[in-house]
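Read the structure below first, then the notes.
Complex shown without one protein chain; remaining protein chains in place.
Labels for the chains are A and B, by order of writing; each one numbers its residues from 1.
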Amino acid sequence: MEDVKISYTESLISWKRPDLRVGVPVTVKYPLVPTEKPPEYRGKPHIDPNVCIGCGACVRACPADALTAEWDLENGLKSIVSNPARCIRCGRCEEACPTGAMKLTLEFELATPNKEDLVEVVEHHLTKCKKCGDYTEFTERQVEKAFQILPKEIVDANALGEKMQLCRECRMEESVKILAAQGRIIGDPLLLPPQHAKGGEK
Amino acid sequence: MMKTMSISVLGIIVGVVLVAILPPFLDGIARKVKARIQYRVGPPILQTYYDLQKLFGLPSLRPTENKWFRVAPYLALASAFSAAFLLPYGKWVPVKFSGDIVVFFYVLAMVSVAIIIGAFSTQNAHSNIGGHREMMMVLSVEPILGVALGIFAFKAGTLSLSAIPLKVPASFSTVLAYLLLIYAAYAESGFVPFDIAEAETEIAGGVLVEYSGRLLGVLEYAILAKRLVLLWLLSTFLTIPILRGIALTGVVGGIVVLAVQLILVLVAYPLIAALEATNARYRIDQAVALNTRIFLLSLVVLAVAAVGW
Partner (left out) sequence: MVTKECLAEFEDKFKGEIREKKFLTPTQILYLVDKKDLPDMAYYLQYHPEFDESYYVMGIGSDERQLAGKFAYAPVINMLDGSGKRENFYVILKARLDKDNPEFPSVAQKLPAALWAEREVRDLLGFKPLDHPDLRRLITPEDWPEGVYPLRKDHAYNASPAGELQDGYKKAPEDTSTVPIGPYHMALDEPAHFRLFVKGEEIVDVDYRGFYSHRGIEKIGEGRLTYNQIFYIAERICGICGFQHSSAYAMAVENIAGVEIPARAQYIRTILLEIERIHSHLLWAGVACHLVGFDTGFMYAWRIREEPVMWLAERLTGNRKTYGMNIVGGVRRDFLDYRKTEILDKMKQLKKDVEKLYNIAVSSDILIKRAKDVGVLPYKVAKDYGVVGPTARASGRNIDVRRDHKVFAYKDVDFDVPVYKDGDVLARLLVRLDEVLQSISIIEQAVDQMPEGDIFTPIGKLPPYQEALGYTEAHRGEVIHYVLTGTNNKVYRWKVRAPTYNNLAAVPEMLKGYRVADAPLIIASIDPCYACTERVQIVDVKTGKVKALNEAEFNDLSIKASEEL
């Protein structure tokens, strides 16, 4: 065989030949043996339905639209839908979640004949408006949580205890009435609030 | 030339059984050895049987109407078997006649020729490039094999392949001829670094690229069989001259020789696998240049033999 002389590799070539010792195999029969999952691993996200308040912070944070909120204003339901088939495992939802309901699990073996099998849905009941009886855009747990975390002074000062029981329309009407009473809005207060579209909001 | 043609039924049976069963097994060993060198577990030893079984069970897609495309794999396999029938198995030689060394040489080349025909019967450029490369390899390696066999025939004074190892004398030129034979058999078999015609990563399997299913199975089988034939030739030429005393002394002697031949093949194959695993592929021009140099060397050896050393 021809001797190859290469200036900058001469020193390297003079190194010893690779040893041909039969090595210990590193391949494993993967699905048959369990793999190690480090605690940092980011797997399929899971929503704890007992802790979720349905605020939708995760939905806003999700860059891949794997999390969506579905509204059913007729029946007073708001669902947080998690679709791991779209998920990119970035973990933004986990960071955004105010209650720690959203967690990335260590699970990653998600092969399934039907992607729908992976979908998780957490349904929440919406509160009813005290005034008109329509459903508001807040879930019951959201309101509960809000009262839990807000200091009492703030709740009292803004009359939130009253306002949070109302739907957006009625709330606006109330505000307009108050403002009109204070003389800050001129004109017929009942004409002012825009009609908000019901249902189908997504 | 075919004045004294002899046929041994037992030899045919042994030959068929060995050539039919052994090649995939040897390939299985090679794959396992390579895997272990590469720190892998590797497939089961019988994997190549499973592969072939699967291929034989699948229909072949035909990319061309050219009938040579279909004929070529069978032609290659038939050629490999024909070559196998001219080799001695222990004391038994399936087919033997004066001048069969020439037939052996041609039949062996026919395996490659059939592959080349198959490769050129399609319009796939990969296949054509593979065919070109195979042709270059055949044209540059076969002369070396020819000269090596020629030296043996000349020294042994016979043109019968199976008789050569019984008669070949130990001399300087035969030792060199052995080296030439080893090189030629290795290169002709298409082991790395000479797997240029198939070059998976360059031309996607080259000569094999258009084949699928049963035809691919037959073709791969033919290639494996050809490797066994070349290795068996080598093992015969190494074994019988040493065991010349007992080779023809009856059934027991014959079986002993056969066993030694077999063991030699089984030992050589893992060594080849190790060599394959630690080498990169040549570019065709580099391989041809190397072959040409070796061929010129072989002519020198031939001259040495002619002088009488």
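Just so we're on the same page, a contact is a pair of C-beta atoms (placed from the backbone, for glycine too) under 8 Å apart; a residue touches a chain by one contact, two chains touch by 3 or more.
If you're wondering where the values come from, they're calculated on a predicted model, not measured in any experiment.
Participant: With the full complex in mind, choose from B:Leu87, B:Ile129, B:Ala156 or B:Ala185 the residue touching the hidden chain.
Facilitator: B:Ile129
Participant: Of the residues B:Leu22, B:Ile37 or B:Ile116, which one touches the chain left out of the display?
Facilitator: Among B:Leu22, B:Ile37 or B:Ile116, only B:Ile37 touches the chain that is not shown.
Participant: Could you tell me which of A:Cys90, A:Val119 or A:Met172 touches the chain that is not displayed?
Facilitator: Counting the whole complex, the residue in contact with the absent chain is A:Cys90.
Participant: Of B:Asp51, B:Glu134 or B:Asp195, which one is in contact with the hidden chain?
Facilitator: B:Asp195
Participant: Just the residue numbers, please: which parts of chain B touch the chain that's not shown?
Facilitator: Here the touching residues of chain B are 34, 37-40, 59-65, 123-126, 128-129, 192-193, 195, 199-204, 277-286.
Participant: For the chain that got dropped from the picture, name the residues of chain A it touches.
Facilitator: 1-2, 4, 6, 8-9, 12-13, 15-18, 26, 38-42, 63-64, 88-92, 95, 104
Keep this in mind: only the chains that are shown with their structure count from here on.
Participant: Would you mind pulling out the distance in Å between where the CA atoms of chain A average out and where those of chain B do?
Facilitator: Those two chain centres are 65 Å apart.
Participant: Please output the residues of chain B touching chain A within their complex, sorted ascending.
Facilitator: Those residues of chain B that touch chain A are 35-42, 274, 278, 290.
Participant: Of all residues in chain A, which touch chain B in the complex?
Facilitator: 1, 18, 20, 22-29
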